[in-house]
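One chain of protein is taken out of this complex; the other chains stay put.
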Amino acid sequence: MVQFLAQTFVNGINVGALYGLAAVGLSLIFGVMRILNVAHGEFLMVGGYIGFWLFKLYGVDPFVGLPLVGIFLFLIGIVFYKVVFSRVAKFHEEVKLKNSLLIAFGLYLIFPQIAMVLWTADERAISPAYSGQAFDLLGVRFGYVPLAGVCIAIIVILAMYLFLTKTYFGKSLRGTAESWKAAKLSGIHIEWTFMITFGLGISLAGIAGVLIALTQELTPFMGMPWTLKALIVVVLAGMGSIVGAFVAGLILGIVEAVSAIFMGPYTIAIGLLIFLIILVLRPQGLFGRA
Amino acid sequence: MMLEMDSLSKSFGGLMAINHLDLDVYKGEILGFIGPNGSGKTTLFNLISGLLKPDSGKIKLNGIDITPLSSHKICQMGIARTFQLTKPFAQMTSLENVMVGKAFGCTPTWSMREAKEEAEKILRFIGLGEKSMWRASALGVVDRKKLETARALATKPKLLLLDEMMAGLTPTEVEEAMVLVKKIRDSGITLIVVEHVMEAILGISDRVVAINAGEKIAEGAPQDVVRERKVIEAYLGEEA
Partner (left out) sequence: MPKNWKSFFIFGGIIALLAMLPLFTNRSDVLTWSCLTLQYILLSQSWNIIGGYAGQVNLGHAAFFGLGALTTRYLWLAGLPFPASLLSGAFIATVFALLIGIPAFRLRGIYFVIGTLVLAEILKVVIDTRFPVASVLPVETLLTYSLLPRYYLSLMGAVLSVIAVYFISRSRLGLGMMAIREDEDAARTSGVNILQNKLIAFAISTFLAGLAGGIFAFYMVAIQPGYVFSPIWTFDSVVIVFVGGIGTLIGPIIGSVFFVLLKQWLSLHLPGGLHLAVFGVLFILVVLYMPDGFIEAIRRYGKMVTLGRKPMVQGG
């Protein structure tokens, strides 16, 4: 029984780390730019499929492919920012929020259909030779790949956190998040800041996508469910909080894993319902300030 | 006494925007309400119109406690306001903007024809008759201020709160606005007027109240209040 619970816990952390990673990119973009990118899951899907291609077509090990996907998605993010989002980024708060939401929503209509053509509706996964291997610790099974996923998620998020708090550019990003006008006055180049931020956020989504492809499967329609997961995590953490998003991701993963035991197929619904209730009672998030 | 504020307080975080303020407004008067930037004038309007709730204290309209009421109720009881940063219904025509006030205000009506006729009348009165079919987003700053006033008037208020309607106007326009304010008073509406243009305040107010940092620092006849040391210091302190 104890082993069973511990195993459930470990499984929850494995998934939760991915939730956290998926959410951090969304949170970053929202925090700095005030753009809610509901196509975040779509970029995550693209990252997963590109990792899949690298592995399948060129035999690139997924963990080697990971940084490549990260860089590639960064560039994709910049392109998408330049082509569409930059056009609404300068509007004032409410208009920007609404228009960027609608644009992201348009992307959500486009991506799965293109993915269907490129990769078909079949479920895909990245499965290197070592993918099933695991070790036992006190009767609890630790898969090497999920464990590596958790470690990478932690490393990436930590790096992100240090980048934001310790480097000059990171500080200027945070400055922009605090106040747009003040940032502009103090000489921060808004256009660049926004471009890099968007690229980084999308890059994080891509990395999460590859890790997901390693432990779960890819489908052209996985985007929206993952966007929802990321949204939930971000709202729970409070919009814009990076470390909070990771912690909230872990919590969501564990809660889901545990409640799956009792609730079976209704788990997802229960998770969403709890989220809704929190949203109504504490819109600033569990960890956000009132 | 028309409006009575009793030890009203409101703070934002650590900042006391309104600090135990007592203020009475008499029926039929034009009360000039002055104070340097950030002294809490707009905040007081937000409290009276119910957009903000005070931390403590009471607001009474003709003896009835309106503190707990929601904004639309307060409006329907006869208090209308304009916004310093104008808030027009941008995608609607000037006419529709004013019709909202008539249809939902103090003398609500379901008849769109009645609302329309009344709105047209008010737009003519305010000097926007020509532009009644313009979208509000197409109006210039001065016209937007007029539209704010027209929409507020359309609610048929007993008390009207004007927040810096003369800021940014040319001297001739200020003259016109002063005449307008007096006309509004003569139609039986009590007014609280927030204004930085001192000539205007001196020209129209029956009485002036000055605040600084949320506290009342002077009250009385316009000429006396603007000469009081505390008031001059408050304004000078702002410039220094």
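Order of writing sets the labels: A and B. Residues in every chain begin at 1.
Going forward, a residue touches a chain if its C-beta (ideal position, glycine included) is under 8 Å from a C-beta of that chain, and two chains touch if they have at least 3 such contacts.
Being a predicted model, the structure only gives us computed values, none of them experimental.
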item: Residue among A:I155, A:I261 or A:L276 touching the omitted chain; value: A:L276
item: Residue in contact with the excluded chain [from A:L5, A:I71 or A:I114]; value: A:I114
item: Which residue of B:M1, B:L15, B:I64 or B:A90 touches the chain not shown here; value: B:A90
item: Contacts of chain B with the absent chain, listed as residue ranges; value: 49-51, 70-72, 74-76, 80-81, 83, 87-94, 96, 99-101, 103-106, 108-110, 112, 115, 131, 133-135, 138-140, 143, 151-152, 154-155
item: For chain A, the residues touching the chain missing from this view; value: 36, 84, 87-88, 94, 97-99, 101-103, 105-110, 112-114, 116-117, 224, 228, 231-232, 235, 265-266, 268-269, 272-273, 275-276, 279-280, 283
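One rule holds for everything that comes next: only the chains that are shown with their structure count from here on.
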item: Where chain A and chain B are represented by their mean Cα positions, the distance between them in whole Å; value: 48
